[in-house]
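Just dropping this structure here.
Heads up, one of the protein chains got dropped from this complex, but the rest are sitting where they should.
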Amino acid sequence: METTPENTAHGYIRAGDKEKLRHRLRRIEGQVRGIQRMLDEDAYCIDILTQLGSIVAATEKVGLLILKDHMDHCVRHAVERRDEADEKIEEVVSAVERFLRV
Amino acid sequence: METTPENTAHGYIRAGDKEKLRHRLRRIEGQVRGIQRMLDEDAYCIDILTQLGSIVAATEKVGLLILKDHMDHCVRHAVERRDEADEKIEEVVSAVERFLRV
Amino acid sequence: METTPENTAHGYIRAGDKEKLRHRLRRIEGQVRGIQRMLDEDAYCIDILTQLGSIVAATEKVGLLILKDHMDHCVRHAVERRDEADEKIEEVVSAVERFLRV
Partner (left out) sequence: METTPENTAHGYIRAGDKEKLRHRLRRIEGQVRGIQRMLDEDAYCIDILTQLGSIVAATEKVGLLILKDHMDHCVRHAVERRDEADEKIEEVVSAVERFLRV
């Protein structure tokens, strides 16, 4: 899926949500760096696994927030205007499918 | 699970694997930063979701490499020496359970 | 979430999809019975695990088909009529969240 100029013009994600997402992403980035430190310090494998699981869950949470915004704006607008509604619905379901890796 | 001094002394993860893990973690860190940029540039939500899914998969792959090393060293040694084998097996299965979030 | 009379009246899932879903569910049911037989016959654990993983993937695939139908009908209609659109969007995102167990 390419980022088209038309898409980037929208700015679907609400300013308030963006701030929240940035905060969460900075935390995830910090957790990933934390694991590099745990490796350097020969931390116990099980502790590293626990931290990795927490990164996975936090990343999926960010995905859900973005899915919510996408449904609230892009999918909703396409359906309201009956403009590419089928394509948008198909697209978001495929995105969930890739996320679940089914 | 606390990191005990005895645990850190081991350094279970092989030097070669550590280098590979560090490389992967730096890539994941870069991907997380990339998503912050995508947010700043109002990238298309579906593109962001795809990238987040790729971070999740890469993080789980790192988890599997660490699980493999943990089984190869810590669990194997505990079983060979019959020293806390039950505890180690219980612990690693619980770690997989938390990872699967069942 | 209760099944309201109004909901059951709709029959959101298209007849053609229903037939496909029934076919898949019967296959999953057969796989679950197959695992009971594997247990009786002392099949190798790893073979059982592989079969269980295949049931998980097949069940998630059924979930995606139902999600798709739900988006195509229920969510789309709510948005087109501007009737409980917020609630329907909120509800479907929560359903994905529970499915991902985040």
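As written, the chains take the letters A, B and C, and residue 1 is the first residue of each chain.
FYI, a contact is a pair of C-beta atoms (placed from the backbone, for glycine too) under 8 Å apart; a residue touches a chain by one contact, two chains touch by 3 or more.
The shown structure was predicted, so the numbers you read here are calculated from the model rather than taken from an experiment.
S.K.: Quickly run down the residues of chain B that touch the omitted chain.
M.R.: 57, 60-61, 64, 67-68, 71-72, 75-76, 79-80, 82, 85, 89-90, 92-93, 96-97, 99-100, 102
S.K.: Suppose we count only contacts with the excluded chain; which residues of chain C make the list?
M.R.: Its contact residues with the unshown chain are 1-4, 7-13, 18, 21-22, 25-26, 28-29, 32-33, 35-36, 39, 41-50, 52-53, 55-57, 59-60, 62-63, 66-67, 69-70, 74, 91-92, 95, 98-99, 101.
The rule we apply is simple: only the chains that are shown with their structure count from here on.
S.K.: Between chain A and chain C, tell me the centre distance in angstrom, where each centre is the average of that chain's C-alpha atoms.
M.R.: 23
S.K.: Taking each chain's centre as the mean of its CA atoms, how far is chain A from chain B in angstrom?
M.R.: Distance between chain centres: 20 Å.
S.K.: Quick one: report the Å distance separating chain B from chain C, using the average Cα coordinate of each chain.
M.R.: Taking the mean C-alpha position of each chain, the two centres sit 30 Å apart.
S.K.: For chain A, what residues touch not just one other chain but two or more?
M.R.: Only 57, 60, 67, 92, 99 qualify.
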